[in-house]
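Excluded from the complex is one protein chain; the other protein chains are retained at their positions.
And then chain A:
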Amino acid sequence: MNTNNLFIIHTGTVIEDDTLTLEQLCTSCGVQADWLVRLVEESIIEPDGAEMPSWRFSGASLARVRAAFNLERDLGVNLAGIALALDLMEELERLRRQLKISRHG
């Protein structure tokens, strides 16, 4: 490895501030476009834009797609199950935040 690398400071972008096209989301998550289309049909991710060519996904979709992919691969969950699991996990996360706000001392 080049020792110069130790001194390089990498500056990135915050994904959540960006929107992604279908193609970018595929590349980022390492999944096929038709699988993403099925996620959209199941309302697991919801793009802006009416027609497929104009679809834009929020940066937050990335984490959702990755979680969906892992659930299918590791646990064999189907799409309806994934949608349910992700919604419940989101609810759990919301309750955890609530707990964190009201936690005493």
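Going forward, contacts are C-beta pairs under 8 Å (C-beta built on N, C-alpha and C of every residue); 3 or more make two chains touch, one makes a residue touch a chain; residues count from 1.
Convention: contacts and distances are computed from a predicted model.
Matching "Cytochrome C biogenesis protein", "Peptide/nickel transport system permease protein", "Cell wall protein" or "Urea ABC transporter membrane protein" against the UniProt entry of the left-out chain gives the name "Cytochrome C biogenesis protein". Only one residue from A:V37, A:M52, A:L75 or A:L95 touches the chain missing from this view: A:L75. Of A:V37, A:A63 or A:L84, it is A:A63 that touches the chain left out of the display. Interface note: of A:I15, A:V40 or A:L79, the residue touching the hidden chain in the full complex is A:I15.
Within chain A, the residues in touch with the undisplayed chain are 1, 5-16, 27-30, 59, 62-63, 66-67, 70-71, 73-75, 85, 89, 97, 100-105.
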